[in-house]
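All protein chains but one are shown in place.
This part shows chain A:
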Amino acid sequence: MCSLALFPPPPAPGDVTLYECHNALVSGHIYEKLPLAFQDQLADLPVLTIPKETLKAHSRLEHSTKPAFIHHQETLWKRCLNAWRDVGMCGVLNEVANAEEADLQWMKTGSSWALALCHWVSSLHGSLFPHLSLCSEDMIAEFSQAVDWAGCSIRAFAWHPHTSKFAVALLDDSIRVYNTNSATVPILKHRLQRNVASMAWKPLCASILAVACQSCVLVWHLDPTSLSTRPSSGCAQVLAYPGHSPVTSLAWAPSGEMLLSASPVDTAMLVWDVSTENCVPLQWFGGGGVTYLAWSPDGSKVLAATPSAVFRVWEAQMWTCERWPTIKGRCQTGCWSPDGSRLLFTVLGESVIYSLSFSEYSGEMQGQVGGSKTASIVADLSETTFETLYGEARIGGEVHSMVWDPSGERLAALIRGNPETPESRTIVAVFRTRNSPVFELLPCGFLQGEPGAQPQLIAFHPCFKKGALLTVCWSTGRISHIPFFFVSAQVPCFSPSPSPVVALSSSSASVREQPLFSEL
């Protein structure tokens, strides 16, 4: 089992991790150049800083026009009708219970009783699923993959699956799209684009971006050749479904036909046919909602995490699922190996990485997920103290988000420090991985940003030729790219079609059952 004690100590304070070369992370001063041989690889990737101060806050916090008008007492009937339209049955009861009219005493008592009953029932429901009592912004902050979703200037980040283009969702609810080949930076704004929790580019397509907003899913159709910096809101398709908000996670099928969307409030996850705006709800009660989705790169399976201590793995042909109860907390994040045969996931409240392997996918076993019996622990990330020349450093804790690079050779885990101890910090740990013939997880090192910067979001570039490229969004609003130069053992998967690694995987079947360690 890999543990943090095997890691090399973090870089000296003030140094910034620059790149990986010859199996070692190189850190240095921030303005240091890459070695000449690699410079052309990164020359055109935009490194930017979006500080919080530059973003204009909302001019108007409330979303109704109510405060702009003089208060006017309407008749009870009208108020009830309005409340019914705005809030529903509870609103009507509330309105009647708080009515000032004197002659409706019995109605008032009746409705206050009914209201109390409603509250009691909802609190019962809330005690079963505590997340339902959160307001939608807190809920997004709770389930988002960003460490500090509410406070940081960058809320979501997404690389385009085929080109060097990425989208950044910002605190002011706008999205900027950066492209290495063009200087124009389209800024996307829409009336419904509020509290962006996640974004995803459509695979096998030039420029379609799905955005998970508070009330709906927006699908932006951007023209890649257009020079406009403010695409009109007419370019956005609105995909809304009653009871399906806030949306916290999105996943496109790697073949580009379907979009999955999930909300912690809705027990069903929706399968969208985006071009026709049809959707199919995949209902599965239990768990109370779906918080996080991850579609395996070969398109065969989908991980769906719920707010309670259970997650599901759906099989994407007949859409049946396997249920996985966890011991301690809910599944926080997960990522798939490139061939879809292994799932790494982490659980809230435990500082370990679990691995779950699946039998090799073939079309003949319809409707079976094919997971192994138990998940095994592959890495222990509990708090470790490093003695360095500059003092002690305490690193370790729960994993907040985890990404696996498309070639399957590097795994980055965003480790959130223990909130009780002030000196432990949030840090990105990078592992070297190998998936076949046996699964291996080797330590690589810690990534460090500028002084005072905490990592916020991590993402791998989907088609970096010389190894892997990790993009880290820092809490200062800086977006930096850290390349890992290595020669990949297998050809990077450029196409989304499942690559044949049949011969290799069968040999690992025998050792799959027991936990696998590389060195200890």
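The rule is simple: contacts are C-beta pairs under 8 Å (C-beta built on N, C-alpha and C of every residue); 3 or more make two chains touch, one makes a residue touch a chain; residues count from 1.
The rule is simple: contacts and distances are computed from a predicted model.
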Listed names "Pyruvate dehydrogenase E1 component subunit beta", "Neuronal-specific septin-3", "Nucleoporin NDC1" or "Centromere protein I", matching UniProt entry of the absent chain: "Nucleoporin NDC1"
Chain not shown: contacting residue from A:47, A:89, A:121 or A:280: A:280
Of A:271, A:303, A:353 or A:415, the residue in touch with the unshown chain: A:271
Selected residue (touches chain absent from view) among A:3, A:82, A:163 or A:359: A:163
Residue among A:112, A:317 or A:372 touching the omitted chain: A:317
Sites on chain A contacted by the missing partner chain, in the whole complex: 160, 162-163, 204-207, 224-225, 237, 242, 255-258, 271, 273-278, 280-281, 283, 317-320, 362-364, 367, 494-497, 499-500
